[in-house]
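With one protein chain removed, the remaining protein chains of the complex are shown where they sit.
Chain naming follows the written order as A and B, and within any one chain the residues start at number 1.
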Amino acid sequence: MGDALADAHPHLIEVSEVKLAYLARRVLFLLVVIWVASTITFFIPRISPKNPIRERFAELARTGGFSPQDMEKIVAAYNAKFGLDKPVVQQYFDYMGGILRGDLGVSLNKFPKTVWELIMEALPWTIVLIVTTTILSFIIGNIVGAVSAWPKSPSWVRTLSIPFILLQGVHPYLLGLLMIFFIAFRLKLLPLSGAYSVGIQPELSLSFLLDAARHQILPALSLILASVGGWALAMRGMGVTIQGEDYVNFAEHKGLKQNTIFSSYYVRNALLPQVTGLALAFGSIITAGVLVETLYGLPGLGSVLSAAINSNDFMVIYGIVLFIVVGVAVMMLVVDLVYPLLDPRIRYETK
Amino acid sequence: MKQTKITRRQLLRLSALAGTGAVIAACGAPAATPAPAATEAPAAATEAPAATEAPAAATEAPAATEAPAATAEPTAVSAGGPVADVPRNRTLITMNGVDAVNVTNPWTAGYSHQQGNAMVNEPLFYYAIFGDKEYPWLAESGEYNKDFTELTIKLRKEAAWSDGTPFTAKDVLFTFNGQMTNEKLNYHTEFKDFVKEAKSTDDYTVVVTFSQPAPRFKFEVLSQKYDTGIPMVPEHVLSKQADVNAFQGGIDFPHTGPYTIVNWNVQQKIMDLREDWWAVKAGIAPMPDAKRVVFRANPNVEATAQNVVNNEVDMTLDLRNDAIKSVLAQNPKITTHSGDKPPHGYLDWWPNSLWVNHEIEPFKDVKVRQAISMSINRDQLDEIVYEGAQIATTVPFPLYPGLKAFVESPPVKALEEKYQPRKFDLDGAGALMTEAGFAKNADGLWEKDGKTVPCTINGFESIHSDIVPILVEQLKQAGFDAAVNFGPDAFQNMADGKPGLYMFGHGASLKDPYATFFLFTKKPIGGGAGANNFSRYNNPEFDKIVEQMGPLPADDPKFQELAVQAMEWYWKDVIDIPVIQWLHRIPYNQTYWTNYPTEANPALGFNGAQWHTTAPMVITNLKAVS
Partner (left out) sequence: MSATITSPAAGAPAVPAPFQQPPRRVLVARYLRRNKSLGVGIAIVIFLTLFTIIGSVTIDTAKKAYPLAVKTKQPPSAQFPLGTDWYGRDLLAAMVRGLWQTAVIGFLAGAAATALGVVLGFISAYYGGAVDKTITGICQVLQPIPPFLIQVIIAGSIDKRSVTIYTMALIVFLLSWMGPTLVIRAQVLSMKERMFVNVAKLSGMTNLEIIFKELLPNLLPFIAASFVSAVFGAIFASFGLSVLGLGPMREPLIGNIIYYSLQQSAFFNGWWWWPLWPMLTLILIFSALTLINIGMDEIANPRVRRTE
């Protein structure tokens, strides 16, 4: 073992040298993605004639709670304060400068809250939901896909993937709605909405964590059910392809146990390409999560984002979209970098 | 080849380990973050009665706002430490949303009184609409001189801030002077227009001198009722702030109200009773039964209604007609302002009209406005939206006692007979449109010079999604090119006066019609509609009438006479198109609490909305069932 490691050493160094150039390229790519994303998100909300500061006061006025004789004056005062009276191009450079310093600015609608504060308030809930669901659906999906493609599986096992594959197309929001109606509303098995029960206080206790977990079941389930099928389908496809490979035939002829072939040759080789999909899956689950969070009234990034869109609080919109895009892009980078280490068939090349 | 394989395996194993670690970390971190233990723990502010004495904690709060974004403080996630247990039957839970965490300073742009801050910050006076009664609060009295040019306010000597500092004339003057000089505050113009000077003669007496007679100033500005009126702010804290509009306040912000916020995050805001509340000592309030008040996030109506049926919640935001009926049917312990009789609620002060911009074609023409009004079938609205309750209206004020008397007075009745503002008459509307030069096109829509009448209704989804689609359909059937816009630009369109109809309330008169008529005299500022006068109605004669009403008290016969004249202009010129009165259908769950203000039991005469500034006057008077 030790020997082998020592032998392997020079090779590793070689890999890491190539890696450096590759890494530089990937990081550059990441920066371009972030720049493009922030530029797109910067300019789109500006086509709207709506002023987020006025929306803030409109909200108060709507409920009758605001009797400024001249709201316009107040709006103008805040416009000046936030630099919204400057030319858009200058605002763009100011904003980009801010991003470089890690400053996402203040919420225009919830001033004096900063965008970071809003993100941090919501982030824990989103992370819990997204990380759990992505990982669970990855695991379940791959198991289902693998057993259903394995020719030695009993036939009922092989049909297991069908319902998941069908559900994969169904929008998680719809699944969420169905579950709210049947499970929460009719059967009253699980809570309808919210992050934890009314009257319970957030604290680091088992009872609180259990209660919060109970509230996450339905939202998580709607995301998981909608994404398991995708993994299963891909895994099944991959498995089928591998069945024809020479090394599997060879192993069979060598007389290896079926189980060994299944786990060592089959699942492992089929699983590797799946890992690359993980980063993009995060992206799509986060997106679906925006809707699901809104549906279940969870205080995550999705709820903050849809509230921000409603008030055209573009600083918050920028902040959250950027945050998500950077998250996905970084995930892609990590997968990209780790993947060749997992799969010896792939090598870094500087073309 | 062999070697690489081994390294690869190791890598695989390593990364598997790392991955698991990351998952655990990721799961662990968020679980910990919302928990108060992980955040700053101001041990001081937790135990309600004792800790409120700690002034040190109070002055440390400002940091949060100035902090550069990247170092967003943990306070943002959740403010406050662990809280003691309070039994359910001493806890009042209401579901109407949670506002921006940590913002308790009334002078912050992000401040709202609607989600619990009214329980903390108090005014000089309260006004109870159903009792038509003023309750001097931090003020002991407020007396005008004869010609309404001077107001003498005497303060209560018992009143004190939660940090022990006495509440004095210094605070009142600071509040008033702030409104006069800081144009980012929402009563700045009222103060600027009316107040010449405010000064104190001793620690407990403030004299306000007006630049013109201001008989309504005490009521409109200094008294809290519904969503209006100003709360007092602590001079000893705010005077030290560089930017009072950017200072959030935090949960340690000194306050005079009965409750102290002990825990606050995006899901809920928990407030505990201050047993040393000054008003109890002063003998003007009972010791409240509710030891704790919780304001919960309000995710959707479905969940809210279900929660109140399940007794998890005691009060909610107002519900739609069908929802409140389902709620009452499912839980006999729940009641409403009008009991189990329709309309299952009370009239709010916010009658809604369809407004149009009088300055643009084709709405310039009064005939078009009249035709639109005539195309609205108000009986059908009552029938479909309110199941027969008489909610559709023809006047722009809420029908509270004073205003009801005005609307039902013989001269106004005669005007009503003359102008028939409720008339639904498609033929009549057609005739008016033809007179205005319109003809029906191939799609059956009124058209002139190739242009249809732009009748997109700008409204607000959360409150208008029942009525607006119905109105759109009625207008379509009458040949108007109607559509729905619940987009976030709706308010902007109203303010800018874009073509279209705007569904919006007035938020003005409560006792006499002056405030609403005054609204119609306001002029646009810099292109934007000033304070809800979306019509941009411009009629010097009307303005003159209202101007004459201003200095007169409502019981002056001259005032009544002028009001009738103004009313005639309202109907004759179709200043706006009145549609409905606004209802508050709030479920009151009596499983744990009684003595909600209702028609049968008016209590102090306040309305039951826990999002209004008068919430503490309702909540502190609730009685625990056991």
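Quick note on the criterion: a residue touches a chain if its C-beta (ideal position, glycine included) is under 8 Å from a C-beta of that chain, and two chains touch if they have at least 3 such contacts.
For clarity, every value in this text was computed on a predicted model and none was experimentally measured.
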For the full complex, contacts between the hidden chain and the displayed ones involve A, B
The one residue from B:Ser326, B:Gln420, B:Thr434 or B:Asn539 touching the chain left out of view is B:Ser326
Of A:Val32, A:Val88 or A:Leu189, the residue touching the omitted chain is A:Val32
Missing-chain contact among A:Gln91, A:Ser197 or A:Ser284 belongs to A:Ser284
Touch assignment to the omitted chain, from A:Phe82, A:Tyr173 or A:Tyr339, lands on A:Tyr173
Touch assignment to the omitted chain, from B:Thr152, B:Thr165, B:Ser200 or B:Asn300, lands on B:Asn300
The one of B:Thr456, B:Ser509, B:Asn533 or B:Thr614 in touch with the missing chain is B:Thr456
For subunit B, residues touching the missing partner are 300-302, 305-306, 320, 322-323, 326, 380, 384, 456, 461, 465-466, 469-470, 472-474, 476-477, 483-490, 500
Residues of subunit A touching the missing chain are 29, 32-33, 36-37, 40-41, 44-50, 149, 165-166, 168-171, 173-174, 177-178, 180-181, 185, 229, 233, 236-237, 240-241, 243-244, 279-280, 283-284, 286-287, 290-291, 294, 305-306, 309-310, 312, 317, 321, 324-325, 328-329, 332
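Simple rule for what comes next: only the chains that are shown with their structure count from here on.
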Whole-Å distance, C-alpha centre of subunit A to that of subunit B, is 37
The subunit A residues in contact with subunit B across the complex are 1, 4-5, 7-8, 11-12, 48-51, 53-58, 60-78, 98, 101-105, 107, 110-125, 127-128, 131-132, 135, 180, 185, 192-199, 201-204, 208-209, 212, 295-299, 309-312, 338, 341-342, 344
Contacts from subunit B onto subunit A in the complex sit at residues 2-8, 10-12, 15, 23, 26-27, 29-38, 64-65, 67-70, 72-74, 76-78, 82-83, 88, 91, 93, 95, 100-101, 103, 108-110, 112-114, 183-184, 186-190, 193, 220, 226-228, 245-248, 263, 265-268, 270, 294, 296-300, 302-303, 306-307, 312-313, 348-350, 460, 463, 488-489, 491-493, 495-496, 504-505, 507, 522, 525-528, 530-532, 611
